[in-house]
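Everything on this sheet refers to the single structure shown next.
For this view, one protein chain was removed and the others were kept in their places.
Per-chain numbering from 1; labels A, B and C assigned in written order.
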Amino acid sequence: MFPFVFEWSWQLDWGRIVFMGLLYMVLGAISLGMLYAFVMTWLKLTGRDKLYERLWLRFPFTLW
Amino acid sequence: MKSKDNATGTRYGMVVDLDKCIGCGVCVVACSSENNVSVLYDESDKTRNISWLKIYRITNGKGFPETEAVYLPRPCMQCDNPPCVPVCPATATRQDPNTGTVSQIYTRCIGCRYCMAACPYHARDFNWYDPSFPNGMDRYLSPEVSPRMRGVVEKCTFCHHRLMRAKAKAYAEGRRDIAQDEYIPACVEACPTKAITFGDLNNPKHEVSALIKSPYSFRLLERLGTEPKVYYLSTKDWVRRMADNYLEGEFIDRP
Amino acid sequence: MDLALIPNGVQRCSLKTFTSWAVLWIVLIVWGLVSAFLVFWKGLNQTNMNHYFAFGLWIVFDLSLIALGAGAFFTGFLTHIIGGIFLYPFRDNLRAVVNAAVVIGFICYSAAIAMLGVDIGQPIRGWFIFWHANVHSMLTEVSFCITAYLGVLTIEYLPLILSNRKLKQVPEFNIFGNTLHHIVALFAAVGTFLSFFHQGSLGGMFGVLFGRPFAFREGFFIWPWTFFLFIHSSIAAGPAFTLLCIWVAQKATGKQLVTRDTFTLLAKISGWLLATYMIAKIADTIGWAYGVVPRAGLSFMDFFQAPYGVWLIIAEIGIFGIIPAIILITPKYRERENLLVIGALMNVIGIVLNRFIVTIQTLAIPVMPFDRFMTYFPTWQEWGIAFGSIGYGILIFSLSYRYLPMFPQEPELNPVEVLGTVVTDSGAIKRS
Partner (left out) sequence: MELDRRNFIKFVAGGVGGTLLSPLPWKLIDDIAIWTQNWSWVPTPARGKISHIDTVCTLCSGACGITVRKVGDRVVKIEGREDYPVNRGGICPLGMAGQQILYNEGIRWKAPMKRLGPRGSNRWKEISWIEAIDTVSTRIRGVRQSGNPEQVAAIDGNQSRSSVALLIRRLLETVGSPNYLVMPGQEHTSAMVQLLMQGSDGPVALDLENADFVLSFGCGLLDGWGAPGRMMHTWGEWVSRGPKERTFVVQIDPRASDTAMKADLWLAPLPGTEAALALGIAHVLVKEKLYHKEFIEGHSLGFDDWTGQKGITHRGFSSLVLEKYAPRDVENITGVKAELIIRVARKFAAARAPIAVAGRGKGLLPGGLYEHMAVHALNALRGRINKRGGALVAGNLPLSDWPEAERDSAARDGLERTRVDGAGTPHYPFARSLIHRFSESIRTGSPIDTLFICSANPIHTVPDSRGIEEALKAVPFIVSLSPFKDETSLMADMILPDHTHLEKMTDIVWPTGIQYPLYALSRPVVRPIYGTRHSGDVIISLAKKIGGSVARSFPWKNFEEAVKQRAKGLYDAGGGESSPEGSVPVWKRLAKGQSQSKGHSSFQSLWEDIKTSGCWYIPSHSFGRWTEAFQTPSGKFEFYSSAIEAAVKNSSKGGSLDTTLQELGIRARGDEVYMPHYEKPGSGADKGYPLHLLPIELINLASGWIGNPPFLNKTLFDYQLKGSDLFIEMNPKTAAEYGLSEGSRIILRSRRGELRARTHLFDGAMPGVVFIPVGLGHTAYDRYLKGKGANPYEIIERVEDPLSGQPIWWNTRVKVVKI
């Protein structure tokens, strides 16, 4: 799963790089989404949601 | 389908002369004994028992007394293009690029059995039960081959440990090459009629490389493109026809 | 007793009635747990699987559950990704079912993964798929994707859980749920991506088996055709299954939970997808019969021997394929509720049959000419796991329905009389 496990040294090809790349992207997207949710929750709970209103962070999610 | 360039390098393979094979089962016993294969109380359950090498009896289907029967020992075909290797999700099976043999890492295997579904030869066996060496029979187990645990797939390795043994010996003697007789699997060694020949298919010095050029040689299910490294010899047409599926009129008798 | 948990504005049966309903499914779950325990303790010899039938009932169930769970990603995809623009007129219809679709998806995927956990010979090494991943294996892709997707489904499920009346009172939960809800489109997108690949890989799992001429379907681009067939069939069956579940829920509760035109919409989507899938499937079958099969030196009928006769494929394509497709795409039929439901049911059966045939037929057929044709019947332990997962699904669905505002249209469609603060046996009342 990680570049340092020895399967990678056994067989490192494009298939592996593409597959793992996509996987990391997906995992990254999920983690970032969750991180966003946690952070926003925290901001709102601490009453700093006005700050959040102005944040560019909100941008991608205002499309819908 | 991938095709590999195997023109060079070592490719261990086997040639089984079906005209010589008498179906005595010594190879099966030798294999089981050499490789610590567990024995169930009910070995008649052929869908569950473990036999790296399985003998099939095939008949020409003719009535008495025109009947002919031939025994066909089937180890792992050690395919050059193995269907089992790419499917394993946990990299528990692998084709050794230096020998062409397909290995199985028992302690890595998660027991998903996908490789068994992939193998058309049924050369892979799953441990449905805990390994059983009851009544003190664990005393005959060989330390050269680790016994397998329940829930993993196992298969013929062309007695890989014997290759290791031969390599170690050659290394100790300062050689790089292993002679034909130095490394042979247990079944080949045990065959009382010398029906099985083993060696490097790419090495012209090894007998097998000549035998596979015989007009009587064939492989099992060649049409699937698995490129098995186990060859068979038979002078009987119907046996060669039985080795693969052919449509009406498709089988051309070569010799 | 549990009134405080029941969503606002809806009516639920008494706890007693619900408990007796739940007990039925708990029994199935216990059966499943006992089976799972036996399998973990004694090993896979508790099943009737063998060297020939390396895969059995569980894989059939897994494939079917994952196909049927596709309603979640597909509805999410329709609702959150393209719903805003292309399907704007149906926005409300989709919103009405998306919660249910997510719950069904969650159930299907969690059950499938649990079942896979039982199915592997070394459950404690299950994580080796991730640790020692062989990326060239379709099964690796499946495992990665369904695991990740289960995570996504959980995240999608979370806002719904957190909107439970009691949980909502906790500000952290409320805000967190809302925040998640805001960005649900992200997860829907990720889910769509993951589902596309694992639905396909599940098909690919069989399509790449070049040692098994029944399953082998290579030759389309770089992938086996089954990769796309599986995606296609799963999105055809997913909405139909969601429809069926909601319809059953309506019958069971005696309430209308979504508007009638929602059903029509789902049926329409499902029907057209099924119809196009059938074209692809028939093309696939013909291509296989004239390509792969003769190349392997076999003829079509070699693959169909009793009891897995040619009737299977007739049933799959003809009876449970073409007929439901016709029913669902014809407005006249689709308008009649009983036909609509039968059509959806047949659609679902057809896909399950497909998964059955792909799994079992592939393994039953001897490839070596001198080998034997095998048959297989599961043990009670195998049935136990399968039925246990059904029981689990129904229980989760029932619990979700009872305690969560799963159907946004329900309060409108079933207005509850305001009875002041009187609490009746029949459930909660709207307080506001």
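To be clear about the criterion, contacts are C-beta pairs under 8 Å (C-beta built on N, C-alpha and C of every residue); 3 or more make two chains touch, one makes a residue touch a chain.
Here the structure is a predicted model, which means the values were calculated and not measured.
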{"item": "Where the missing chain makes contact, among the chains that are shown", "value": "B, C"}
{"item": "Residue of B:Thr10, B:Ser32, B:Gln95 or B:Asn245 in touch with the missing chain, whole complex considered", "value": "B:Ser32"}
{"item": "Candidates B:Asp45, B:Glu207, B:Glu222 or B:Glu250 - the one touching the absent chain", "value": "B:Asp45"}
{"item": "Full-complex contact with the absent chain, from B:Val15, B:Val70, B:Val85 or B:Ile178", "value": "B:Val70"}
{"item": "Chain not shown, touching residues in subunit B", "value": "19-20, 22-26, 28-30, 32-34, 36-37, 39, 41-46, 49, 51, 55, 57, 59, 61-65, 67-71, 107, 130-131, 133-143, 146-150, 186, 189-195"}
{"item": "Residue numbers in subunit C that touch the chain omitted from display", "value": "122, 124-125, 128, 131"}
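By our rule, only the chains that are shown with their structure count from here on.
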{"item": "Between subunit C and subunit A, distance of the C-alpha-averaged centres to the nearest whole Å", "value": "27"}
{"item": "Centre-to-centre distance between subunit C and subunit B (centres being mean Cα positions), rounded to whole Å", "value": "41"}
{"item": "Multi-partner residues of subunit C (each touching 2 or more other chains)", "value": "131-134, 136"}
{"item": "Sites on subunit A at which at least two other chains make contact", "value": "7"}
{"item": "Partner subunit B, residues of subunit C touching it in the complex", "value": "43-45, 49-55, 119-122, 125-126, 128-129, 131-134, 136-140, 143, 205, 208-213, 218, 294-299, 302, 362-363, 367-371, 374"}
{"item": "Partner subunit C, residues of subunit B touching it in the complex", "value": "1, 45, 47-48, 56, 58, 72, 83, 86-92, 108-114, 116-122, 124-130, 149-153, 220-221, 223-226, 242-247, 250"}
{"item": "List of subunit A residues in touch with subunit C within their complex", "value": "1, 5, 7, 15-16, 19-20, 23, 26-27, 29-30, 33-34, 36-38, 40-41, 44-45, 60-61, 64"}
